[in-house]
Every structure is written in C-alpha cells, then in structure tokens.
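In this view, the complex is presented without one of its protein chains, the others remaining in place.
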Amino acid sequence: MDLTFSPKEIAFRDELRGWLAENPPAPEPAEGGEDEGGEGAQFKWRRDWQRRLYDAGWAAPAWPTEYGGRGASLTESAIYFEEIGRARVPMAANVLGLLLGGPTLMVWGTDEQKERHLPPILSAEEIWCQGFSEPDAGSDLASLKTRAVKEGDEWVVSGQKVWTSGAQYSKWCMLVARSDNEAAKHKGLTYFLMDMEQDAVQVRPLRQITGEAEFNELFIEEARIPDANVVGGVGNGWKVALTTLMNERAGLGFALQIRLRQLLDDLIAKAAERGLLDDARIADALAELHVRCESIRLLAWKGLTDVERYGQPGPEGSLVKWLWSDTNQRLTQLAVDIVGPEALTAGESWSYELLRARGNTIEGGTTEVLKNIVAERVLGLPRLKVAA
Amino acid sequence: MDLTFSPKEIAFRDELRGWLAENPPAPEPAEGGEDEGGEGAQFKWRRDWQRRLYDAGWAAPAWPTEYGGRGASLTESAIYFEEIGRARVPMAANVLGLLLGGPTLMVWGTDEQKERHLPPILSAEEIWCQGFSEPDAGSDLASLKTRAVKEGDEWVVSGQKVWTSGAQYSKWCMLVARSDNEAAKHKGLTYFLMDMEQDAVQVRPLRQITGEAEFNELFIEEARIPDANVVGGVGNGWKVALTTLMNERAGLGFALQIRLRQLLDDLIAKAAERGLLDDARIADALAELHVRCESIRLLAWKGLTDVERYGQPGPEGSLVKWLWSDTNQRLTQLAVDIVGPEALTAGESWSYELLRARGNTIEGGTTEVLKNIVAERVLGLPRLKVAA
Amino acid sequence: MDFGFTDDQRDIQRTARDLLGERARPERVREHAESGRMDTELWRELCELGWPGIAISEEHGGGGLGLIELGILCEELGRSLAPVPFLPSAMAAAVIEHGGSPEQRGRWLPSLASGESIGALGTALDGTAEFVIGGADAQVIVLIEDDGSARVLAADEAEVSPLASIDPTRSAARVSAEDGGELLADGCAGLGRALVAVSSELVGVCDRALAMTVEYVKERKQFGVPVGAYQAVSHRCAQMLLETEKARSTAAFAAWTADSDPERLAEAAAMAKAAASDAGREVTASAIQAHGGIGFTWEADVHWLYKRAQVDAVLLGGAGRHRARLAEILADKVRASAAA
Partner (left out) sequence: MDFGFTDDQRDIQRTARDLLGERARPERVREHAESGRMDTELWRELCELGWPGIAISEEHGGGGLGLIELGILCEELGRSLAPVPFLPSAMAAAVIEHGGSPEQRGRWLPSLASGESIGALGTALDGTAEFVIGGADAQVIVLIEDDGSARVLAADEAEVSPLASIDPTRSAARVSAEDGGELLADGCAGLGRALVAVSSELVGVCDRALAMTVEYVKERKQFGVPVGAYQAVSHRCAQMLLETEKARSTAAFAAWTADSDPERLAEAAAMAKAAASDAGREVTASAIQAHGGIGFTWEADVHWLYKRAQVDAVLLGGAGRHRARLAEILADKVRASAAA
C-alpha cells in the first residue's frame, strides 16, 4: 500500500497544474445568447476551451500518443480529472467524444473509422452525442425499440432517443438500434455512427427541473446511415455499448469527486462564517459528509488499483457512483439549513446545486440499478426473475 | 375530531387505574428457579397475576359479558392496554388465549367449543399457545408443511412448528396444518385445537440472542386430535388463522406504545442527568424519537377510529407496527450513546432492551412483509410475481 | 376519542378538493408558475367563498371556524399548488388575531378576512426578513423577531424587494423595516397556528406527490412489469406513505390542540412542523426518484411539489429548529418533575 504519487505522476500533475495556472479559460459567458449557428455562448466557450487544451496536447491525455494523446496511465488520467476539477475550468465541449466515442472506436472501430473520426473528436471540430436511452426503455437497454433496416449499403433508422446531451451541437451520434427483430432481445442490436446533419433527425431540448436543457430528445425518422458506419459488426451492439458504458464513469468520477469536495469546503466555510460549527447537530452532519467525501476519494483510487492489478474496471465502481450521488444530495440539502431560505432563491448557486443534485441518483444508472448490479455482480446474489 | 375521552371512558379508565393502584402485583421473582411442575417462577407469577385480574373481572374486558368479559368498546379496550402498560404490571399468563384464542373461538367456534374452552382461558387454568410458523415457511403461511390425516373421528398430525411462545406451559395449541395435499396451497389448511399433554408433542425451548427462551420449537409426531377440535370447518384454516392474526396486533399495540413512551421518558431523564440535553446532536435525536412516539400513539388511535367507523381494522395497522419497531430499535441504540458503554453490561436493563429490540422488526410480521402489505393493500401497487 | 372529521369538515374538504381540481389544474398552475404571477382570478373566487377568513372570528368578518378547518384548506391548496397567497395571508391573520390588541384586530383583520388585503408573515433579524413568502404580493406584513416580538406593517412602511424563489407558484420577498409598524402585545401567541397551517400545506404536498407516484409506477413498465411491483419502488412508496401519515397525524393533533387544548399547542405545533418538514423533503424527493428520468424533467410537474416542499420546510424554521424547541420543552418537563 502506497498512497503517494510516483515522481513521474507528480511531474505530470505539476506540468498540468502549471499549464492550467498560466492558461485560465475565458470568463464564463452568461446563459442564453444563441449565436448565428445556433450554438449557445456557453457551448462556444467550452469548444474554445477544448481547442486550447488540444493545442497544448491536454485534450485527452489518456489517448495513445498515436491518436494525439499522451498515453497517460490510469493514475495520470485520474490526476488529470482531479486537476481539471480543482482548477474549476469548464468541461471540454466534446466530452462524450473524448471519453466514450474515441475509446469505443479504439476498441471496436475499423482503421478507416479511427482515421476519419479520432482527429476531429480531439480538436472539438466534430461534437459527439450518445443515443442509447429511449423513453420506454429506461434502465432496460435490451428493450430498445429504435429500428434499423438494411437497404442496399445503407441502414434506414427510425425511432426516438432521450437524454442525449449536446445533441444540438453534435455532428455524430453513437446510436444503438435494433437491426434484427427475430434475434433474442440483446442479440439483435447494432451500434452505429449516425450523422446528425440530416433532416430525418430532429432535436428537441428536454427541459429539466433546474429550468435549463442539458439534455435532448431525438426524433429519428428514416435517417440514413452508410453500412461503413457500423461499429463492431452487425448484431454486436450490446457488447460495443457496454464498452462505452464501462468508460462512462471511470474518468469523470474523479472530476465529480473533486467538485463535491469543493462544494463541501464552501459549505464548511459558510457554516463557520455563521457560527454554526458550534452547533453540534450541524457539526455532526458536516463531519459525516467529510467522511463520505473522503471515502469516495479513497474508493475511487482503490478502484483504480484494482484495474491496474486485475484489468477491467470492476462493478465496485457502482459503489462510488451510488455513494457520490447520495452524498451530493445530502450536502446540497444541508446547505439549505446552513445558508438559510436565501439558498432557495432561483439563481443562487446553492439552489441550482440542490435541484441539479436530484438528477444524480437517476442519470448514468439509477441508484436502484446500481444496487442490483452490486448485489448480483459483486455479491453474487441470485437475479430476480419476474413473471408478467 | 375529538381527542378526548367520553365520561364513560374516563370512568372506565379511573376504575381500572384505581384497581391497579390498590392491587399491585407481587414483586417480580428472579429468573430461573423452575418449580416441580416445570413452571418457572416468572410464569407462575404471571399466572397468579391473571387470576387476580380474573377475580376482579379485569382479565379480558373486551370479551362480551356472557363470556365473562365487560363488553368493553374498542376505545375502552385500548385504554385497558394503555393502563396495563402504564402501571408496569406483568403480562397476563394466558395472553395468547385471551387476545387470540378466545376471540377466534367466538367467531368460528361451535357452542360446545366456546363452553368448554372460554372459561379456563379467562381464569388462566388452561394456557394457550399458537402453532402457525414453521421453520421452512417463515412469512409464507401458504407453504406450511405440518400434515393432518383423518383416521376415524381423529386427526393424526405430524410436523414441526417454531416461534411458539409459552408452549411449555400450554394445555392447548392453536394449530394450522395441511389437511388436504391436493387442494391449492392455502385451501388445504385446517385450524385445530391440539392438546399439548401428549407424548407425541415435544417442546424444545428456542434460545434467543438475549439468552432467554421466550419461544419454543414444537416437534409433533403423530399427535391425535379429535375431529370435534377442528375450528371453523375442515379446509377453512386459512380464513380462521387470518382472524387470529387480525387480532394479534390490535390490543397489544397500545401496551407496546406505552412501554416505548416509558423507555423514552427514562432515557430523557438519563440524558438530563448527564447534561446531554445541551448537546444539540443528542437533543435532536431525542426530540425525533419523541415525535415518532407521539405519531405512533396518534396513528394507533386513528386506526381505532377507522375500525369504529368502517368495521374491520385496516392494513394501516401495519404502519404502526413498522414505525414502532423501528423506533424502539433507534431508541435502544441511542440509549447506548447516552448511558455509555455500561449500557452494554449483561443484566443491565438497557442491554436487554437493545438486544430484545432486534426481534421487533422480525416477530409478528417482518418489516419487509409489512411494507409489502402497505404497498399492495393500502396503496394498491401491483403484487410482484416471481418466477423460480 | 375520534380522529375523524365531522360531516361539516368533510364537506369543506370535498368542496375544496372539487373546486381546486377544477380551477387549479396542473396546466394552469404551470402557466402561472412559469410567468411568476399569482392566479388573481382564482384568488378572487376563493375570496368570494370566504376562504381567507375561514379561521378569523366572525366579529372581524371571518367564518369563525377552527384550525382544523383552516388546515383542511391548507392541505387542499398544498395538494393543488394553487398559485394564490392563501397560506401567508392566513398565517399573518393568525398572528394578529391571537397576539394583537382589540384595536389591532379591528384594524387589520377585516380586510384580511375578505381578501381585500393579502398578508404575509416572516421571521426577521434586526428588522430584516431575508425571505418572506407572499411578501411581494402583500399589503399587510407581520415580522417576528428572534426575541419573539412582532410588528404589523403596511407594505408601504417597509422596503420590499421581490425575490425569485425556486417555487414561483408563490411570490417571495426580502422585507426590511428598521422601525415603524405596530408592536403586537404577544408576538408568539399565534405562531403555533401559523406552524400548523404550513404543516397542513406540507401534508397536502406529500399526499399529492405520493398519489402521482403511485399512479405512475402502476403504469410504467420496466423489464416487462410495472415498476411499482419491484420492492425497490414499492417499499419506497410505503415509506412515503409512512412519512405522510406521521406528518398528517401530528398536524391534525396540533390543529385539535389549538382549538381544544391550547396549552399543548406549542409542543404539538413544533412536532407537526418537524414531522411535516422532513416528510415534505423526503416524500417529494422520493417522488422524483420513483419517476426516474421523467421525474427530472420540467414537464413531469412533480418538481413543483419538490420546490414547494423545500420552501415550506424552512418556513418559520426547519425540522432541526423545531426539534431543538421540542428538546427544550422535554427538558422543562424533566426539571418540573424533578422539582415536584
């Protein structure tokens, strides 16, 4: 057991930290203000920021050097996200392309696909979005209904997707659709790259309880996808999608964990300012959040050790996501008690955090699904078979 | 809405309270010390106490006057249990006969059965126990395996029962057994009165985590039961047993609720003595227990209103039992923090309460089963059908 | 001992529910919430029906009914989230009626009873209340200071700065008045009643959140069966019911004490607010979770309940503050019994 960084890792961290200090992002623009191309000022800001990361070689350090990354180790990659979070810089515009699309192509893509797609992902020239969820499928990937029918060397795709973030800015969508109605439920799926720039694809923003629209619905009516844009082979979509999902939590976890730490530090400072650290009830609740925050950090790093020692990330990662989301909800709720009713003023950052946190236990795997995963895959408990 | 007692109810309460004040039970004997007939000193004490209640007409006020009760209303019956709890007198020896056996016979028994059995139940001359649960059935009454086979005008019964309290002192057992293997699961059950005084019935004490043995296992090997001891008809055991179970919680709930109140008052006094009411964390936890205690009291009385207005007790009673058991566990756990490690000394009453409380969420319907009942019968949610 | 409503009370409940079911449909509530305006048409209608004055004495133009009846209306309004300033106005009236002099009652209550004036009640520190529900619409504002003293002010005697609360079905404002207004004889006498009113509203919010959830999870299927069949969901719903019933029973008890056993009101009101504040937060959060992704959307409407619950939960002090108050009452009892 050694909970220190190696000299190489420290050098990596210091280089990044130095670069971030010398290259602060532009000030965050106000919400709204769509420009001519329909790109919001906020998104443009994030795209500009990714370009600067790209120019400096910091857009995707975990990618192999041959694809423009730095071949960073898992630990270095975690350090990268910790530092990105710590510096409070914006999220790279093409985060889904960098974290999910790119890595999925590296595993399953053809040489042509890699050559064609990886460079514009990295440079934020082409934004990617993810079309997995459907309104009627929820946590149940195997019951997807979007249908793909082969016509010559094209696929004709119709259906509806939901929870696609960044769809309005995206050139490509990682789409999972049913290409074979006869095959067993998850065997008939195929993974496509769908060009978003066609009339057959309509994007409708999905407003959430915070009032903003981070996500979208996609309405797809006879969209055309060339056969060359199948990833990983026809009928293999389930497996390819799992690769994407596996990558989903790994890196972001470290950024989220740091964000939680920052919120907690802000809250402790606020409590101190109001003299509430002398209230044993508040002090107890804050200390409990501190313990949880540290547990999340430790469990995240421990998960990394397991990957480095035994290969693939284990389902234990579900514990981190579960604990993080629950803790963020408790933290933002406690903030209302510490800050006072003013925290419930719209536009106040605490009120935003409170509302946004409600999504944490739903997005990226509901807590209920995570508990199922833990029970079945970590503890080996029998799977519940239900009869209709 | 009127949360006061009527003059008649107040008179009832005052009469009982006066009688209890003038007729305190004998001092509680030490544990152990079996007498010749195998009756523990504690049980003899409880039997003597019931005889005194009986002589004064206070053994079962809810029973109709024709059977030796007072025809007390539901509210008076609740008052009875509150006062019994408040006076900290022992539990009547034949509590299962008084609360379950007698009332079940009154609904389902023949005139001969009532005449034969009700008087000795009331006087504690013949003690009753309940033989429903089985080792492999748990919460699933329909899967009982104890078998009853008709031979002439007798039934021959074999099987195993568990969680029968007071079996070693009992003359009669309310036994549910499978009398028809062909019928659908819960249709093949019959409710019997089994004479415990036969060699075919062996009682083995079941030691629990407190070290004592409140409960027993019954091993039944070809016990004989005359056909005249069938209650409610052959094949009707499911319905008859439900009558018993319905009665199980109604009265005792009020005694338990008062007991909880007393424990909480003791704990608050202890906290005050140690200056811990000034600790905001402890004060908060105690106040929360106070709110829960009061909610239990209110919900229990509210349930009674519903019965008086709409007939049968509703499944809302499950809420009271669930909340009570959870609260008692929290209370006894908090006691350890308030009293200190001394509370973990065996023989200390707080250590007994802590250990005994663990059974509360299991006995008389596990919390999991109660939640199922609330979900299905109160909220009308669909029942989960599982496939093996 | 009877926990049920009287026939009259049941009539009030049924009438209110029917009326609001008709006049405060979700679309209408959303429309007003999105534009941040109160529903003046509905408010006028409620005023004509005498709702604002239901618990104000007949002497001052009210209906002269009790807190149980007031609680019934609060619960129904909470259930519908109707965008009207009923609760703040009723709370202000309660504090004036039970803590004011005969002159003050005569001066302020009639217009509150008729709905001609809208009232608001806020807790202040040195003359400033940071967050007063209904404050932006009010003509009559009562400020209670930390020391328990209370003043009634006409809105133009105070500096009123509207705030955008997360719950736009009701206005909010920062209210500041260093001096001015009339000191009430007993600032706290009506506070218990105000606490019961907001607790009752929270009961309505919880009840609706549970009802919406039950309806949703019976329909929504996952892996081929309604999600409500899964224990992860069904036990969550059972827990929501338990929390709601705890809040409901303590609020009902507190309402009863107000009219029939006022010495116990302080304790009962603290209990009710503690139970209702916790229930409001937990039940509405659970409602969002049980709705899954849909629950996080603006369109699902369940978030309005969450937002109302969040605001009500801290109104006149959160659960923690009321449990602290209860602990003081419990400590007093211990001291009293030790002295006896």
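In this document, chain identifiers A, B and C correspond to the written order of the chains, with residue numbering beginning at 1 in each.
In this text, contacts are C-beta pairs under 8 Å (C-beta built on N, C-alpha and C of every residue); 3 or more make two chains touch, one makes a residue touch a chain.
As the structure is a prediction and not an experimental result, all values here were calculated from the model.
Undergrad: Specify the shown partners of the omitted chain in the complete complex.
TA: Counted over the whole complex, the chain not pictured touches A, B, C.
Undergrad: Determine which one of B:Ile79, B:Ala124 or B:Val162 touches the chain that has been left out.
TA: The single option touching the absent chain is B:Val162.
Undergrad: Out of A:Ala62, A:Ile220 or A:Leu286, which is the one that touches the chain we can't see?
TA: Checking the options A:Ala62, A:Ile220 or A:Leu286, the one contacting the hidden chain is A:Leu286.
Undergrad: Among A:Met91, A:Ala183, A:Ala272 or A:Ala388, which one is in touch with the chain left out?
TA: A:Ala272
Undergrad: Using the document's definition of touch, tell me which of A:Tyr80, A:Trp155 or A:Trp322 contacts the absent chain.
TA: The single option touching the absent chain is A:Trp322.
Undergrad: By the contact definition given up top, give the residues of subunit B that touch the hidden chain.
TA: So the residues of subunit B touching the missing chain come out as 133, 136, 138-140, 143, 162-163, 206-209, 211, 281, 329, 333, 336-337, 340-342, 344-347, 351, 354-355, 358-359, 361-363, 366-368, 371, 386-388.
Undergrad: Quickly run down the residues of subunit C that touch the omitted chain.
TA: Contacting residues on subunit C, toward the hidden partner: 230-232, 235.
Undergrad: Please output the residues of subunit A touching the missing chain, sorted low to high.
TA: Contact residues on subunit A toward the absent chain are 1-6, 9, 75, 268-269, 272, 277, 280, 283-284, 286-288, 290-292, 294-295, 298-299, 301-302, 304-306, 308-309, 316, 319, 322-323, 368, 371-372, 374-376, 378-385.
Throughout what follows, only the chains that are shown with their structure count from here on.
Undergrad: Identify the chain pair with more contacting C-beta pairs: B-C or A-C.
TA: B-C
Undergrad: Pick the chain whose C-alpha centre of mass, unweighted, sits closest to the average of all protein C-alpha coordinates shown.
TA: Chain C is the most central one.
Undergrad: Averaging only over C-alpha atoms, locate the centres of subunit A and subunit C and give their separation in whole Å.
TA: Each chain reduced to its C-alpha mean, subunit A and subunit C end up 39 Å apart.
Undergrad: Enumerate the residues of subunit A that touch no fewer than two other chains.
TA: 281, 386-388
Undergrad: Going through subunit C residue by residue, note those that touch at least 2 other chains and give them in order.
TA: Correct list: 225, 229-230, 233, 320, 324.
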